[in-house]
Each structure stands twice: as structure tokens, then as C-alpha cells.
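Of the protein chains in this complex, all but one are displayed in their positions.
Labels run A and B following the written order; every chain starts at residue 1.
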Amino acid sequence: MPTSTEKAPPPFRHAKAVLFRRALQLAAFVVCAFLFVVVAVLTYKAAFLLRHESLPDILFSSEWNPMRGRFGFFPIILGSIYVTGLAMLLAVPVSILSSIYIAEYVRGYGKHVLKSFIDVLAGIPSVVYGMCAILVLVPWVRDGVAPLFGVSSTGFCVFSAALVLAVMVFPIIISVCVDVFQAVPQETREASLAVGATKWQTTKLVVLRAALPGVFSAVLLGLGRAFGETIAVAMLVGNLPRVPRSLFDAGATLPSIIASTYGEMMSVPRYDSAMMLLALILILVVLLFNYLARLIKRNFEKTQLGEGA
Amino acid sequence: MNPQIITRDLNVWIGKHHILKDVNVSAPRRKITVIMGPSGCGKTTLLKCFNRLIDLTESVKISGKVIVDGEDIFTPGVDVIAIRKKMGLLSQKPYPLPMSIYNNVAYGLRIHGTRDRSTLDDKVKHYLEAVGLWEEVNHRLKEPATALSIGQQQRLCLARGLAVEPEVILCDEPTSALDPVAAKKIEGLLVKLKADYTIILVTHVLRQAKKIADNVNFIYFGEIVEQGPAEGFFAHPRERLTQEYLYGDVGY
Partner (left out) sequence: MSRGRTQEAVFRVLMLLSLAVVTVSLVGIVAVVLVKGAPALSVEMLTRTPTAGYYMGGGGGILNAIVGSLLLAVSATVLAFFFSIAVATYLQPEFSSSRPANAVRTVLDLLWGIPSIVYGVICFVIMAFVGIGTSLLAGIAALTLLEIPIMTRVMDESMSTVIPELKVSAHVLGSNPAETAVNVVWKQAGPGILSAVLLAFGRGIGDAASILFTAGFTDFIPRSLLDSAAALPTMIFFLSTSPMPEVRGRAYAAAFVLLVLVLVVSVVSRLLTKRLSRYVVK
């Protein structure tokens, strides 16, 4: 084989490689910095308010009077708990049951179709959810559901927000749960069936059991999403920083109150500081949920890999 | 002699693939019947027909009969749960259920209705002793089954299968994932269990088959090539394919 005369290597090849690597590192660094910038900016701005009031006072006070500089977060925190709690109460059983059905009882191609269907629908923007709810849900609650309970309601209330939130959370929980169920090895099911268990017994006692940590992490993920959902809730919950007297009363959640005060923020002193504090609490809670979900998922992956080995 | 299991012209298709072709085997009671052949030629599929786990496979089509104790188990309306209870399964790789050692063995008992704690305790002990695990695990029954070594897990799976009191034990290459010491233990157990159970052993390990088989069926790409009592089979194989397989020229 003829030896080729060595052509001079393309100029700067090594330099380009080094530059490339540095650029990647820079990008990674900058993106990580984003997280710290976010927390730092929020903390800095929130600190202003905290100089004048103590944190426990703010968190537990119910007085909301921006004009007088009084910002009691308690009703808003409670509102978040109510709306998110009710939404999860509705979403979790429905999602898990649906996931079991899709993963264990649907054969072949249908599984893939259903999963894709749910994934695509997971991409529907939250404004659209909000809008549809205003069209359909609000009148129904106002004219149909609330009177049933003997309560009068505008329809813009905790119940409406929670219902829509539940629907928004379905795809998240279902998607993760179906994956988790499918990850349970087929042989484990066969082992159960081979001793004479029924399909349902196998699903309930074996598959669910094996997938439990994954399911738990899916729920946490959904919880984080629900807690942080802004737009649809803002369109439906009424945005009143007051403790809701019933499910059909208006209320507010952390993200919804931030969204709804757009415009008013700048004219009142300390208002923007209060908003930043709300945002800070919001992301800390959401980050906590997501971090827990991640921990559980990683732990689960470790034990699953250890099992079937 | 009344064989416990007979297959008659059994054909299985998975999708477009004709996996088993006119398979006729019989498994006599309380003997070890070996099904052997190169990898991928339908041995596991055949085994799955005996306990109707084949039902779980997508796009499967079956024709022919599998007669157990005089009844064709593929007759529509037959009680699949009862059939599966009769057939114990020991798979290639141990798949302990995601629960404690105790609960693994007790699992079958519980789902068939046994609730009384002392009965369960007795039975768990009994079957763990039967597979030689009791000494090793009796002080840690609450630990997850995955804490055991692979050889121990396989014996646990055997105990789990025995606990529902089957009549037949189906073994799908049960020692292929184990080290020689653990494999020897399992082989010893199978010989011991022969006294009370009919055993069908799928294997591609010649040494193992020679050691413990009573009857042998040689299957090659879905077709039975040769079958008969072990001694004659190994000493004077009639078919050319069998000879090539036994002497290492073909398949595995």
C-alpha cells in the first residue's frame, strides 16, 4: 500500500478542540449559574420586605392590605394547599388506575397509541385549559354544582381550579407510572401467575408492589407541577387573598396571586418585594418536591437493577 | 403406564414464525423427562404450553392437544388457575417476588386462601427445609428475597413453587445462571423430588441431562427428532442429527 505523503493537519485543529471544550464548560457553568441567579435575585428583593416585618408574621397573618403595606401570606398558602390538595386527591387515584389499565390490560399496539395520545395532550398550553374551563366548568359550578350544596358561587373558586388542575396533572403521573409498570420484568409476573394467581392478584400484589417507589415519585412530580401551575389556576380561582370559606369560595394560590397582580406591582411600595418573597417560597417548595421525586426515582432504579441481575 | 402429560400434534405459531411443529411428547409420572436441544428451538415455548403461560405471548396461535391427566388443557372454559396450580415453574433466572423471603414462599398459599398464621409458618418452614434453605435463612425470613445469593434465590423460587403443592415441576434451564456448586444442589434436589413429583426439565447441558434424565426428547428447531428412555438415547442415538448434537457438531 503506497504511503501517502502526510498532508499538513488542518490548521488550528487542536486549538479548535480546546475552544470547543471550553465553550461547553462555559455553557454548563452559565446554565448552573441561572439557578443561583434566580434564587439570589428573589432573595435580594424579598429581603426588603423582611427588613420591615418578620417572616413568621408574614406567613401567618391573614391581613392583606397592600396599600398599608400589610401582606399576610396565610390565606394564600392555605389556598395553595386547598387547591393542590384537592387536585391531587382527584388526580392520583384516576391516574394510577388508568396507568395500571394501560400498562397491564391493554395489548400491543393500543398501549403505544394511548401513551402517545396522552403525551400529545400533555402539551396543551395551560391557557387553553383555563379558557375551556371558563367556558364549560365555571357555569356548571355556578349553576349546577354549588346550588346542590346550598352554596352560592361565581364559579371562580377553589373547586373549579382544583378540577382543572387535576386534569392537567393526569398526563404527568400516567406517563411516568406506565413506564414504571412496564419496567417490571415480565418474568416476575410469570412467576406469580405460575403459582396460580389471577391477573388481578398479580397486578395488585406483585407489579404494584415492585413499582411502588416509582409511583410515589410520579405522584411527587405531579404534586410539584400542580403546586406551581400558574395560568389556569389564575383564570379560575378568583384571586382573592382571603381564606376560602368553602370549596366554592374564591381563593388564591402562590403562583396565581403573583400572576394576577401584574401591573399593580410597580405602583405600591413593598408590593414587588412581597411578590418576590412569594415567588421564593414557591420555588423552594417546588424544588423540594422535585428533589424528593428525583431521589426516590434514583433509589428505585438502583434497587430494580439490583433485583433482576 | 399412564403418562401424566401427553402432547398430541402440538403446533405453535408466534406471529409468522412456526415455533413448534407437530410435537408429540409424553411425560410419565414421577420421572424426570428431559427436553433438550440447541438454544432458541422452542423448548421454552413448549414448557409454557404445559402451564398455559403461553397465553401471555402476543400473536400466538396454537393447534393440537396438551393432555394432562386425561384432559386437554386447551379446551375452552378450562380452569387455567387450577392447571397452573398443578404445574410448578422453575425459570432460567431466579425471579423472586418483590417481598420478603417468608412472603415469597407464603405467596402462593395466601392467594389460594390460606390465612392462618401458624399454618403459614409451618408450611414455609416445611418447604424451605425441602429445598435445603431453612438452615441458611430461618433467622432472616423478613429480609427481602433479593438479599440472597443467586443460588439461594433459585432454591427459594423452587420452594415458592412447591408450596402450592403441584404435581408437576417444569424446569426451564434452571441452572444456567448458577455456578457449578449451586447447580449441583439444584440437580440433587430434582432427583430427590422425583419421588413425589413429575419433573420436566428443559436443558441444553448434556452433562446434566445424562446425569439425571429418565426420558429424553431431542427437539431441533421446533421438531422432535428423537425421543426415548435416557439410557438408550445417550448410548445408541438413532438419528444422525441426534448423533451430531451429542457429539458436539451441531447447534450448541
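Keep in mind that, in the parts below, a contact is a pair of C-beta atoms (placed from the backbone, for glycine too) under 8 Å apart; a residue touches a chain by one contact, two chains touch by 3 or more.
Please read all numbers here as calculations on a predicted model, not as lab measurements.
Of the listed positions A:258, A:274 or A:296, the one in contact with the omitted chain in the full complex is A:258.
Of A:141, A:174 or A:252, it is A:174 that touches the chain left out of the display. Here the missing chain is touched by one residue of A:183, A:212 or A:231, and it is A:231. In the full complex, chain A makes contact with the omitted chain through residues 13-14, 16-17, 20-21, 23-28, 30-32, 34-35, 37-38, 41-42, 45, 93-95, 97-98, 100-102, 105, 116-121, 123-132, 134-136, 167, 170-171, 174, 198-201, 204, 224-225, 228-231, 234-235, 255, 258-259, 262, 272, 275-276, 279, 282-283, 286-287, 289-291, 294.
By our rule, only the chains that are shown with their structure count from here on.
One inter-chain figure worth recording: chain A and chain B are separated by 47 Å, centre to centre, where each centre is the mean of the chain's CA atoms. Put simply, chain B touches chain A in their complex at residues 51, 53, 56, 58-59, 81-82, 84-85, 87-89, 91, 93, 95-99, 107-108, 111-112, 146, 157, 160-161, 163-164. The touching residues of chain A, when paired with chain B in their complex, are 107-108, 185-198, 201, 205-206, 209-210, 303, 306-308.
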